[in-house]
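A short worksheet on the structure shown next.
For this view, one protein chain was removed and the others were kept in their places.
Entry: subunit A
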């Protein structure tokens, strides 16, 4: 890739100061190229995406694999992942006596840029309503609320590189009344002023963090006071903005245009990422990557799209690795991918791992999916640099299906705090005993029950029951109680030659 990173003159900046340079822009609502640098961290070229962490790590990725197999320079972390002991006890991470507790506690490499927000991405609806002084969170042990003071103190103790200011957003609420919207704006302004004051109050010599101010997902008039004050009083104190509704980028005051923009408007597809990029978005967390991984879907798209014109149908954006058709495929997840999973393993193994419910299946798909996204963003940057972005987007939309494939397989067990508000019932686990009935019925009908040799059987011959075995089988979940033993002895042997 013809990407050049010329290092800005960091020596002249205070130690933690963020530098964002726009390398290319073509107007207000247009894609842009930028370079974000913080001393001590790897320089990040935008548009880019951050790893979306859960409890200190990208789901399924242990910290050594993060270093070896995930090429990301930035990580998003949520305070709600660390404060379940609050308020009864001081959460452990705050007791860690280290110069850099957030990194140290979670074993994050020094060169990785860390962004801290209050909520996971996407946030799960918390029934604890925000108040004038507190926001509701969902921790792994339940709903909590924290004050703006607490948040600032946490940021000071943990010193991430970037802190997203608290926003008063009633997540999960279908419609929000006008009065409530006024309140959103008022509270968010108070909290933004508050964290700026707290950050500026940090003693000289103690590390400081950079603040991204939230831009609310409401019309400009409804947050006009807040936006005006951002521009008038706070502009020199903030280093970026966090955008909750990408389609309101039009409303962003011009005075804030030079700041990096982090999207908290979760895109559902690569096309939606492209749309946000085309409006001038710079930084993303992309929850659909892990969602696809959990569903066993290996992402399979490149930007710009391949230029083959032969196929009359649109290509799928991902490969459902649950499908048995992969069972003897020794091809990689994606032919052009150079990730660890694609260079070392093949589809047959990954399909097996999913079917066998082995955790490694999700590890490999997650590594691959991050590599696909990483390459996607490299492609976006090159395309903007070449001035072909709009054309490339049109070609991408024509080449690929508009949405990710439907999920068919069962994902790994989902913990309560990972549930998403919109997540409906998962496919039900088939009753493992169902096949016993089959056999009983066959016997009643006088049908012959064949005896198969233990070798030579086809893989996954019956989808409904393949779920029965997983590694729990080792501890005896596969029970055959209630099946008549005597029957077994009178069955003729017939090798399965198929």
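Quick notes on this one:
In this section, a residue touches a chain if its C-beta (ideal position, glycine included) is under 8 Å from a C-beta of that chain, and two chains touch if they have at least 3 such contacts; residues count from 1.
In this section, contacts and distances are computed from a predicted model.
The listed choices are "Cyclin-like protein", "Pelota", "Small ribosomal subunit protein bS6m" or "Queuine tRNA-ribosyltransferase catalytic subunit 1"; the UniProt protein name belonging to the chain that is not shown reads "Queuine tRNA-ribosyltransferase catalytic subunit 1". Per the touch definition above, the residue from A:106, A:276, A:302 or A:334 contacting the chain not shown is A:106. Of the options A:95, A:315, A:336 or A:386, the residue whose C-beta touches the omitted chain is A:95.
Only one of A:49, A:209 or A:362 touches the absent chain when the whole complex is considered: A:362. In the complete complex, the hidden chain is touched by one of A:54, A:73 or A:263, namely A:54.
Taking the complete complex into account, residues 54-57, 59-65, 68, 82, 85, 92-93, 95-97, 104-107, 140, 327-328, 330, 340, 344-346, 348-349, 352-353, 355-356, 358-364, 412, 415, 417, 435-436, 438-439, 449-462, 465-466, 468-469, 471, 473-474, 476, 478-481, 483, 485, 488-489, 491, 493 of subunit A touch the chain not shown.
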